[in-house]
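Removed: one protein chain of the complex. Kept in place: all other protein chains.
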Amino acid sequence: MNKQNMKNILKMMIFLCLVITLLHLSSRIVEPKQNTKESGIKYENARGFYGERQNSLDIIAIGNSDLYNAMNPLQLWHEQGIPSYVCAEPSQKIVEAYSLLKQTYLNQTPQLIILEVDELFTKSDVDDLDISISETLKEIFPVFDYHNRWKNIQKDDFIKEKVYNQKILTKGYKYYNNVQSYKGGKSYLKNKKKSSLTYTTQYYLNEFIKYAKNNGSQVLLMCCPTANTWTMDKHHTIQKIADQYQLQFLDFNMLLDDIDFDWTHDTRDGGNHLNDFGAQKVTHYLGNYLKLQYHFQDYRTHQDYQNWNQDYLEYHQKLKYYKGKNGFIGK
Amino acid sequence: MNELLDILKDLKPGVDFENEKNLIDDRILDSLDVMNLTVELNDEFDIEITPLDILPENFQSIETIYQLITRLQEDN
């Protein structure tokens, strides 16, 4: 290697360092300073766990939109006294679930992680890899995530440190009460869809499970009723994975009769997502199942958890006056 | 040569064909002109210009066009 080449390589190194510094600095500016939508967080209901008391949650559930329409932590609390939180984002991918999982351990030590498995079925490795690179970049340099905040940047963004302490009343659940029937009954299970997992998904699923276990949490795989994506073949794929990792797999699509589920009444958009009627059935069954399988402590009378009882009451108070369409999460 | 100059002047009046050396590169002649010119030359000189001969370097100046014509006449 001659002198000129050495010089050029050195120049590239210095340039790269400058790029990294700039990305880091800009990240600190555009990063939301509070875990709310107003501060720039896109899916704030998935990030309300920051506002919960340190190490107070026993269950963290992670998944896509199917999950936040099906599992209601406040109902679970009321019926079983288990404090839980739903970290679900629309069309989340396992890479994003993995980075959300890592965030939850910043202030929580859940005993159980529930992973909604509908999100595992993706199109191709190329897409998944692209998302995983993007997610890695976002983790290191949040500017890739929040760059669009240039539009409403304020003075505070330059001087304030970030403080995430905003609570979400529904603990990540999204309440809808409209009904749009799905008329196909259970026939959707016979549909033929791609039912294998990409290599990237398998890799991140493995990382996800490993990470949870290393932090002392158990993992439960769960699938909410969903008529337009789920099939019997997918069920078998996940069952195999559950066996391989020795995990429990709770597939509500197989339990429709047990929970008295009615596709004509319990879905809000023709079979894709559940409404509150469906969520009540799913959550009720889930609560009994968790009690039986995992022996969670009942905190309903515990003095540190009295605010949960208040939240439950407030939630039902607010629902009485709620007439919106966009899903109620409450703040 | 003079015959050729007449044809060119007919085709594109006002161009100084005696001295222009970059007819194609300077975009004085476009593909339409080249085509019209070849049709004309084929008739006038009884040659057959093929697509192969339509290279920029063959049409850059009156000299190169003349060379092309003489080459094709010899071929015949």
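Residue numbering begins at 1 within each chain, and the chains themselves are lettered A and B in the order written.
As a working rule, a contact is a pair of C-beta atoms (placed from the backbone, for glycine too) under 8 Å apart; a residue touches a chain by one contact, two chains touch by 3 or more.
We adopt the following convention: contacts and distances are computed from a predicted model.
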Ask   = Which of the following names does UniProt give to the chain that is not shown: "Stage 0 sporulation protein A homolog", "Cytochrome aa3 subunit 2", "Xanthine dehydrogenase, molybdenum binding subunit apoprotein" or "Alanine transporter"?
value = "Alanine transporter"
Query = Considering the whole complex, which of B:D16, B:D30 or B:E74 touches the chain not shown?
reply = B:D30
Remark   = Missing-chain contact among A:N55, A:N148, A:T264 or A:Q310 belongs to A:N148
Key: Touching residues on chain A - with respect to the absent chain   = 4-5, 8, 15, 18-19, 22-23, 26, 30, 42, 126, 129-130, 133-134, 137, 143-148, 150-151
Request  = Tell me where the left-out chain touches chain B, residue by residue.
outcome  = 27, 30-32, 35-36, 38-39, 42-43, 49-52, 54
